[in-house]
Structure formats: C-alpha cells, structure tokens
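Complex shown without one protein chain; remaining protein chains in place.
And then subunit A:
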C-alpha cells in the first residue's frame, strides 16, 4: 500500500520524503486547490525543487487541482494543468470534469487521479470518470464503510486511495457548502473551508466565543482549550439539547484497519494535512511508515503499537481519534 503524505511547502515535502512517504501531494499557490491558505503551497519554481528532491530519492509527487473553476477561472486552470505537465508531476488530482477533460485531451501523458472532491462514492461514478478521462486512481470520500469500500474496489475500473489519518470531513467532499453559507467561500469555489479571514475570536465575561462569518460556532469557558471554529464541529442546540449536532471535534485514525484495507485491495492510504506544519508531516509520516512496514513484515499479527497511537494523538485535532465512517456505529 502506497503512503501518500501532504506537503504545504518545501520543508514539509522534504520531511515527508525523508520519513518514508512513497508519494507527496502538493498544490499550487492559488485557488486551484482545496487548501488555498495564506502563505501555503508552491510556486512553480519551488515545486520544481520539490520534485527534483523527491525523484532523487525515488519518490513520487502529485499535485492537487481539485476546486471547481467557474467560467472566468477556466483559462487559469488550463494554464495550471499545462504547468503541472511541464513540471513532470507523477499525478494530477482533479475534481471538475471540465478540468479532467482538458487534461486528458491536451496532456495525454499526465497521470490523472480523481480527487476526493469529485464525490465518487460508487463504482458507476468511477466508471464515468474512467471511461471519459482515463483516470487511473480515485480517492474515496470519507463516507463509506469498510464493507462498502470492499464492494467498490471489487467493481472499480481504477485503483482506490482512502484517507487513513487527519482532520475528518463528515460530509461528502465536493458536496458541502456549509462554509459558503456562512462566509461566501467554500472548498469548491475558493479552496478553503471555514476560511480564517472570516473567523472572529471574541472575549466575553465568561470566556471566549469563536464565530465564523458572524455565526457563533463555539462558546468556551475561561481556561478551556480553544479549537478552530470549523462549521461542522460547532456546538449547537436542537430540541433544547446543546451538543455537537453534526460532528465531534475528532480526527480520523484508521491505522487499526490496515489489515482490512489491505485485504480489500486499497492501493494507497492518504494522510490529510497540507495546511499543517513540517513537524506534523514528519511525525505522522514516520509513524505510518513504521506501521506499514510492520504490517508488511508480519500481517497476521499486526496491531497499532501504543507509542504510535500516543504519537498520533499528540497531533490530532481535539486529541481524540475515531475510525470514522469505516466502522459500524456511523452507518
């Protein structure tokens, strides 16, 4: 199973390569990708440096171009596709079928992956992308159970990559516009969810309120740990009950499921977090490399070691992890 790790800048890319990533995924420094954050991502020059570094060590570099251009953005996306081809990336990860079509026709040598933002949750959708654009791999949205993943892989015309670790979208990626409902900016159009430009941290008599686009997301008591106000992880009220009505602030960690993922035929496991620090990339990559190697050596007796879990918990959102959609209680 290939280990695909995130890099938001050159130090992260090097950290991923040096600590055991098989492939690193990146993005250009603009709204063509779903981690469009200030100071993050690569100019063409920096990406060329990164690709040289990774290839020198026998590793692959992917570039995510996984937002949805509106008509006035198409020329920019086409330029970005051509640039990615010129740089010699090992795969282009796209969502929009207009972009996929351009890449398939104009840059036929480019290896195309379907982004998680393409929302393909069933093999009929995968067939659509494969038959039209010749995609070779698809990243599945974080909504399918293990049994459903197995079934998709049995019927899929392309290899399948799944998320193994990191922040957890509870919604089908590519089909969630909660962020633009509150701020006008969404992952699809702008490349960011719950953008920092719309966050407010407001001290109150009792503690701290966090707001997004003016909407109260979280009310913290004095001294309480303050998390980033991601819309779907907020505390709300329904029927007089106050709770995380959509999702708890937890991270995905599917390491315990490595044997099942391997048995299902998963081709690659992806680590979320292009927006995270090089230290995060280093720690998570190193632990997952150890786990994958341990599994390869002795698949029968694989179990996550306590120190791996502890190490990963340190960098997890809310310091809590879950098996997410892969296990039964979610289904």
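General observations
Definition applied: a residue touches a chain if its C-beta (ideal position, glycine included) is under 8 Å from a C-beta of that chain, and two chains touch if they have at least 3 such contacts; residues count from 1.
Following the convention adopted for this analysis, contacts and distances are computed from a predicted model.
The complex includes a chain that is not drawn, and of the options "Urea ABC transporter ATP-binding protein UrtD", "Ligase-associated DNA damage response DEXH box helicase", "Na+/H+ antiporter subunit G" or "Ubiquinone biosynthesis protein UbiV" the UniProt name matching it is "Ubiquinone biosynthesis protein UbiV". In the complete complex, the hidden chain is touched by one of A:1, A:63, A:89 or A:144, namely A:144.
Here the missing chain is touched by one residue of A:33, A:119 or A:275, and it is A:119. Only one of A:55, A:136, A:219 or A:289 touches the chain withheld from this view, namely A:219. Within the complete assembly, residues 68-74, 95-99, 101-102, 119-125, 127-129, 131-132, 142-145, 148, 151, 170-172, 174-178, 180-184, 186, 188-189, 213, 215-217, 219, 232, 234-239, 241-242, 245-247, 325, 328-331 of subunit A touch the chain that is not shown.
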